[in-house]
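Here the complex is missing one protein chain, while the rest keep their positions.
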Amino acid sequence: MPSTTQLTWRQRLSRWDVRVSPYLYVAPFFVLFLLVGMFPLLYTGWVSVHDWSLLGGKGDFVGVDNYTKVFGDQYFWVALRNTVSIFLLSSVPQVLLALVVAGLLDNELRGKVLWRMSVLVPFVVAPAAVALIFGNLFGDKYGLVNAVLGVVGIDPVRWHVDTLASHVAIASMVNWRWTGYNALILLASMQAVPRDLYESAALDGAGRVRQFLSVTIPMIRPTLIFVVITSTIGGLQIFTEPRLFDNVGLGGSDRQWQTVTLYLWELGWRIRDLGTASAVAWLLFGFITAFALLNLVLGRRLSHLHGHAHGRGLGRRRR
Amino acid sequence: MTRRPGFLVYGLLTAFVLGSAMPLWWSFVIGSHTKEIVNRDTPPLVPGGHFLSNAARVFDTVDFWKALSNSLIVSTVCAASVVFFCTLAGYAFAKLRFRGSTPLMVFVVATLAVPTQLGVIPLFILMADLGWTGTLAAVIVPTLVTAFGVFFMRQYLVDAIPDELIEAARVDGCSMIRVFWNVAVPAARPAAAILGLFTFMTVWTDFFWPMIALPASNPTVQIALQQLQSGYYVDYALVLCGAVLSTIPLLVLFVLTGRQLVAGIMQGAVKG
């Protein structure tokens, strides 16, 4: 009976297809990571347990000495404090503002393309121009922001001197560049929200804001989690903006805005102690991973719950 | 069709867009004046008439055409590759069940956390061993598939494709790749457009790694821009004119992908 053999062959093939396909689909990322990601990571780990000068190269094996050295360096803790502070000042307002902007863009606007593209403009401006513009804005003595503050009678803020002020200035640089970007990401998933949900919510008498809070936000939760995690990781690795905040690029005369990555850069390229710099890199890696995993686990739980809600339905949301 | 916005929405968006676009406008204003005007006490507020002559200076000073074509190649290849492979992987993580998917996904996210600054030395050693330093491959290959993209597509597709749709297609006898092509790809389109656009722009504006990996004779746009700056006294008219020139291709890209970003998302299937 040739048809039966044909069928089993097909079934077998189909089962094999189901089993193997997922691995094939995710393989490109992992192959590439093994090629260009793994080696740097392991190499950095190898360097971090040696006495290793940037130019002189490898020295003696020192075990965890580099790590204890970092923990004993007060500047590391200053850098960590600065990083967390700038991160909080940037990520939180950024995600909230991005949500609002995405909500505004998720309307039947005239000239949609233009609106959507405009919010992305900060992302295309060349770094040279960004540094220049923000330098002009946040000058301590002759800057535009202080000039405006002066008009309304507020004393000039010393953006490059006071710790918190410098963090605010850097955070606003970050927010300016990334808010529109995150807004578009959120918008993409808002667009996937079935419109009939809004219609039924409207029938139930929910206003615009209420619809946004009880329909849109739950529906885009996975993407929201994505935005939160990536901006967390990006925020903790912040490098370009604080580096460009003055011309020395090491975080100010008193390390007011030296972040962990700048600290790492100083250790590696100025003090030329690659071993200790590598230890900082691994510490930062561990710190961020822990942070991101926490986020992800929380998020998974939330999206799991959310999945059930999605399945059962509209009834509940309609309540 | 029911959600027609009022003045408030337009007002808020206008304010946001003005804030976003101001620096580019300002770059254009400065880039269209002579350098003599720029450093005056009160800088100009409206564009001058020297943009084209500054642009001519940019093209005289650096090999801007080569830089543009290099950047176009690098950004296009990376964007296309990232969109394809990340959609594929993101779909697998979002919708297919396979052993180890959770730890593998966690691994993907963890790779995002690797600080890039320190990676430059081993990465450079690696590229040199492969013989790719100085070639565009050194810039392209590390960005062929990104953890960011995989994660993004996964999060998007989790809810964007109903499981029933996949099951139905399977029952109809579609192979896995066919399901991907006919169900996931249409559903992923808006996210894919965004991911492609972002990848293109990220690669286009990337400066640090190309500066390390590419020689002066084979630059990308950002490295060419760097050649316009002469250190301790900067000719801002020239630099910002170059900066504006470097964004023009991106603006063209905006126009081209705009339709895709606005297009009504899922072809028939999910939209109720």
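A and B label the chains in the order they appear, each numbered from 1.
Simple rule for what comes next: contacts are C-beta pairs under 8 Å (C-beta built on N, C-alpha and C of every residue); 3 or more make two chains touch, one makes a residue touch a chain.
Operating definition for what follows: contacts and distances are computed from a predicted model.
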Task: Omitted chain (choose from "Aspartyl/glutamyl-tRNA(Asn/Gln) amidotransferase subunit C", "NAD(P)/FAD-dependent oxidoreductase", "Tol-Pal system protein TolB" or "Carbohydrate ABC transporter substrate-binding protein") - UniProt protein name - done: "Carbohydrate ABC transporter substrate-binding protein"
Task: Omitted chain's touching partners, listed by label - done: A, B
Task: Of A:G56, A:G150 or A:G207, the one touching the omitted chain in the full complex - done: A:G56
Task: Omitted-chain contact residue, chosen from A:G45, A:P218 or A:G249 - done: A:G249
TODO: Taking the full complex into account, find the residue in A:W46, A:W269 or A:F291 that is in contact with the omitted chain.
DONE: A:W269
Task: Selected residue (touches chain absent from view) among B:G11, B:P103 or B:P215 - done: B:P215
Task: Sites on chain B contacted by the missing partner chain, in the whole complex - done: 35-36, 38-41, 70, 73, 77, 81, 84-85, 120-121, 124-125, 128, 131-137, 140-141, 144, 162-165, 168-169, 172-179, 182-183, 211-212, 215-218, 226-227, 229-235, 268-270, 272
Open item on the list: By the contact criterion defined above, which parts of chain A meet the unshown chain? Give residue numbers in ascending order.
Closed with: 13-14, 17, 20-21, 24, 27-28, 54-57, 73, 75, 135-136, 139-143, 158, 160-161, 246-249, 253-254, 256, 269-274, 311-313
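Simple rule for what comes next: only the chains that are shown with their structure count from here on.
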- [ ] Quick one: report the Å distance separating chain A from chain B, using the average Cα coordinate of each chain.
- [x] 15
- [ ] Over in the complex, which chain A residues touch chain B? Could you list them?
- [x] 14, 17-19, 21-23, 25-26, 28-30, 32-33, 35-37, 39-41, 43-44, 100-101, 104-109, 112-113, 115-130, 132-133, 176, 180-181, 184-185, 188-189, 191-192, 194-199, 202, 208, 219-223, 225-226, 229-230, 233, 237, 239, 261, 264-265, 268, 274, 277-278, 281, 284-285, 288-289, 292-293, 296, 303, 310
TODO: State the interface residues of chain B toward chain A in the complex, per the touch definition above.
DONE: 1-5, 9-10, 12-13, 16-17, 19-21, 23-24, 26-27, 85-86, 88-89, 91-93, 96-98, 101, 104, 106, 108-119, 121-123, 125-126, 141-142, 144-145, 147-148, 150-152, 155-156, 158-160, 175-177, 180, 187, 190-191, 193-194, 197-198, 201, 204-205, 207, 222, 225-226, 229, 236, 239-240, 242-243, 246-247, 250-251, 254-255, 258-259, 261-262, 265-266, 270-272
